[in-house]
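I have a structure I would like to understand better, so I am pasting it below and will then ask my questions one at a time.
Complex shown without one protein chain; remaining protein chains in place.
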Amino acid sequence: SSSTSGSGDSAGSKDSKLPAVGATIYKFDDNFMSYVRRAMENSAKGKVNLMLNDSQNDQAKQIEQVDTLIAKGAKSLAINLVDPKAAQTIIDKAKPKNIPVIFFNKEPDANVLAGYDKAYYVGTTSSESGVIQGELIAKAWEANKAKWDKNGDGKLQYVLLKGEPGHPDAEARTKFAVDTVKEKGIQVEQLAMDTAMWDATKATEKMDAWLAKYSDKIEFVIANNDGMALGAIASLEKAGYFSGDKFMPVVGVDAIPEALEMIEKGKMVGTVLNDAKNQGKATVELATNAAKGKDVLDGTSWKLDDKKAVRVPYVEVTKDNIQVGKDAYK
Amino acid sequence: MNTQASKKSNVSKWLVDNVIYVVLILLVVGIVVASPDFLSMTNLINILAQSSSRIIIALGVAGILITAGTDLSAGRMVGLAAVISASMLQAGDYAYKMYPNLPDLPLFVPILIAMAATGLIAALNGVIVSKFHVPPFIATLGMMIGVYGLTSIYFDRPPYGAQPIGGLSEKFTTFAQRGIKVGSYEFPYLILYAIIVSIIIWVIWNKTQLGKNMYAIGGNPEAAKVSGVNVARNLIIIYTIAGLLYGLTGTLEAGRVGSATNNTGNMYELDAIAACVVGGVSLSGGIGSVPGVITGVLIFQVINYGLAFLGVSPYIQFIVKGLIIIVAVAFDMRKHAKKK
Amino acid sequence: MNTQASKKSNVSKWLVDNVIYVVLILLVVGIVVASPDFLSMTNLINILAQSSSRIIIALGVAGILITAGTDLSAGRMVGLAAVISASMLQAGDYAYKMYPNLPDLPLFVPILIAMAATGLIAALNGVIVSKFHVPPFIATLGMMIGVYGLTSIYFDRPPYGAQPIGGLSEKFTTFAQRGIKVGSYEFPYLILYAIIVSIIIWVIWNKTQLGKNMYAIGGNPEAAKVSGVNVARNLIIIYTIAGLLYGLTGTLEAGRVGSATNNTGNMYELDAIAACVVGGVSLSGGIGSVPGVITGVLIFQVINYGLAFLGVSPYIQFIVKGLIIIVAVAFDMRKHAKKK
Partner (left out) sequence: MSEASSTNLLEMLNITKRFPGVIALNNVSLKVKPGSVHALMGENGAGKSTLMKCLFGIYSMDEGKILFDGKEVSFVNSKQALENGVSMVHQELNQVRQQNVMDNLWLGRYPKKGIFIDEKKMYEDTKAIFKSLDINIDPRSKVSTLSVSEMQMVEIAKAVSYGSKIIVMDEPTSSLTENEVNHLFKIIKKLQSDNVAIIYISHKMEEILKISDEVTIMRDGQYIATKTAKELTTDEIIKLMVGRDLSQRFPAKINKPGDMILKVSNLTAETQPSFVDVNFELRKGEILGIAGLVGSKRTEVVESIFGMRALKSGAIELHGKAVNNHSPQHAIKNGFALVTEERRSTGIFPELSISFNSIISNMGQYRKGPFLSDSKVKEDTQWVIDSMKVKTPTQKTSIGSLSGGNQQKVIIGRWLLTKPDILLLDEPTRGIDVGAKFEIYQLINQLAADGKGIIMISSEMPELLGVTDRILVMSNGKAAGIVETSSTSQEEIMRLAALY
């Protein structure tokens, strides 16, 4: 016997006839998630009453929002975890009420997903953005080795700007970007690695210090996101890079508009695009079906893999395929 | 002195003391008017459960505020305790255990270890404040930064690196997530823990020498000193108690969320301090009560929960929340607006 | 009374006042010992440039601290100003302009608009504190939350949503990133701006009635009132000046980094307050000097920059930074350890 009030009376909804889907975004103003959110809102229009919550990068807050959503009578949940390991707690809340859960963008452990027949995942693998960034670095390095290997030792000397330590994306991108480069048979040497907490200002200042210390020993700047990459570019410009023949390869992740602009101007080598539109669309479509008690894939073109996951791949973006990035903002 | 005056003062004192309760009631009424189905047992239980660990940390912070101190490191200590207890309470069959060979520990062992760690750090805060005369703001700011470093080092360890610590044992999640079934409702144990802690703290504040000394130190440290109170020792004990409460909060947070990272508890201190002030604790020391602190936390949680329940758009929620905090306290402050 | 005594008092006073400068020098010496190549003009310029916008915000916060207030909303106001000025200073040919049809504005227009916005909000802080008697901690906490909501709404707008506002016009980035060439070095304009602001603030604090009133209000608000100081009006002005400085800081931050988001400036207030305290500003009001604040900021920036320069591992950086803050202030506080 559920304590929540009967169907179709969720408070504050514009159209109480539509099935209610409760959704949480790990951080509303995250560059990428703001696009996913828009895609979700667009797909939901007229089909479902989407109740969106901002978890403010706090897993405890998200858990509480899930309580609220269930109390409000959500028929299914679309959860963008803050902390992927917390999936079990959310399932523990949804399962007794028989509410389906669509996790998106941050992937829970496979066994957790397997433990609840109404739990699904839409998104990528966290590691993939790192892998693609690594491939991008390797490709660019091989192509420009003659110019970029300033000391000619055949090794890639890099500095790395890390996001918030402990953040799953920061950890995965840091690890897999470098590992992938190594796997491609390129020798690397880490000159410096420090956290700039996803923040452009901090990235600028770290880069200032590194440039003062290593000056032209640095051959590559790897950033966990485009924001920090932009911060590094501001520092590099101040130090005279990108004018004349002074150049520094910089890569990021996210493909934000400003980064695309930098790529076009030749100040950035590339970035990694996450397909926000399709992630948002797939999430809402699965959640809507779930809310209506239908098969989650009903009437869609998505496919589930063996882990009950719909995979939306990352795409690398460089000057050559810049239009792919731009199209994401159409 | 004369009874008439003191009677009148009692009535006005009653009103003054109760402004915050009025605020809380007004808030609830406001939300119910906007959405009548807010008035349900589920919502009540949810709000109480969500307030529980916040009450525990707030009571720790409040003790320090009453001594005219402050504690910015509270949130980071919650994080440290969460990481420690989670790392020792992973399910035996979980694949990514931090200590693969750790035997199945009784629940109280990791909890006590976590509390000991934060208690020790908080005691250090107390020593720095009372013996080295570093202003509490700076002492605990330094500690906040340092403890985050410490937690991160503990957290980011081979073989799995900086991964959220999950796969918690069932007894742990039961302890923090389950509750007592009453009819169709389940009253979370969390509420019970908060009640027990509140009672203990109430007794300490009101019935023991330590409590009286705490108020005296905050109200007039000179007076306390010349009356023979060992200010330093009392401060250290008060900070330590706060630390133990942070440790407990951290453990409960890990259990409640089902995982812990080095970011758990981030900024909790700000919410706790704000809740204390809204609940009538004076930042200049000497004033504060347990029911006040609890009410302050409830006000915050009703705002948080209520706005989400009403479906107010997140950015607007920030604006409304900021406004309510200011208005509630402005309302409460009318008692101080010297009526001359 | 006798000259010998007063001479001695001057010497000891000099030493007491200069503990923080000694701390700064010790820090630099420490880092140089660890890595001799720290001693370079480039590093000096970098540290000064990075300190510049922090000095400006810290001077704003310091004025409020001297009145025995505090300002938690400072960082969020920096963010608001950054977002406003960046949105109005995007290059004409930039594809993702927030205002596609906005003509090319002279630099000072968006800067003044941003400063007016933060000045107004800060004035509101002043009104809430002085007229409604809300404790500054709560007033500015509420404002911090509210302003973040406001900034987010402004920032997160169609068509591009929550994307960093970039593509800044060259005159803007020149204004904030470039400098005066002297030999092979370029001294950033930023340093110049910080010097100008410091001089203006120094004059206000030391040479005007407003400055004297500020110290009076912080030193003893009751006595200030009796002495004929219009406490409310002066507070509002002091908060407003702080707001204008936050606005300027925000603009410079956007220009310096080349982009702005709603998170720009997040937590700057904590750094600013800490730097003020390290620089000798008293949190209980009435005490503080411009050179002290500047030194406080430099100490923080030397720590930040120095640790990154030394390549200390990020986690250890947190611990070391926390320790240095505490030790520096403990060292400084020996002057207050009542010579018994």
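Just so it is clear, A, B and C label the chains in written order, and each chain counts residues from 1 on its own.
Definition applied: contacts are C-beta pairs under 8 Å (C-beta built on N, C-alpha and C of every residue); 3 or more make two chains touch, one makes a residue touch a chain.
Everything numeric in this text was worked out from a predicted model, so none of it was measured.
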Residue of C:A91, C:A116, C:I191 or C:I287 in touch with the missing chain, whole complex considered: C:I287
Residues of chain B in contact with the chain not shown: 1, 5-6, 9, 203, 207-209, 212-213, 215-216, 219-220, 222-230, 286-287, 339-340
Residues in chain C touching the chain absent from view: 1, 5-6, 8-10, 12-13, 203, 207-209, 212-213, 215-216, 219-220, 222-230, 282, 286-287, 339-340
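FYI, only the chains that are shown with their structure count from here on.
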Distance between chain centroids, defined by C-alpha means - chain B, chain C (Å): 30
Shared-contact residues (touching 2 or more other chains) in chain A: 28, 165
Where chain B touches two or more other chains, by residue: 152, 156, 315, 317
Sites on chain B touched by chain A in the complex: 34-35, 37-38, 40-43, 46, 49-50, 95, 152, 155-156, 161-167, 173, 177, 184-185, 253, 256-259, 261-264, 266, 304-305, 308-315, 317
For the chain B and chain C complex, residues of the former touching the latter: 72, 128, 132-135, 137-139, 141-150, 152-153, 156, 270, 273-274, 277-278, 283, 315-319, 321-326, 329-330, 333-334, 336-337
Chain C-touching residues of chain A, taken from the complex the two chains share: 28-31, 33-35, 37-38, 162, 165, 192-195, 199-201, 204-206, 208-210, 212-213, 226-227, 230-231, 233-234, 237-238, 256-258, 261, 329
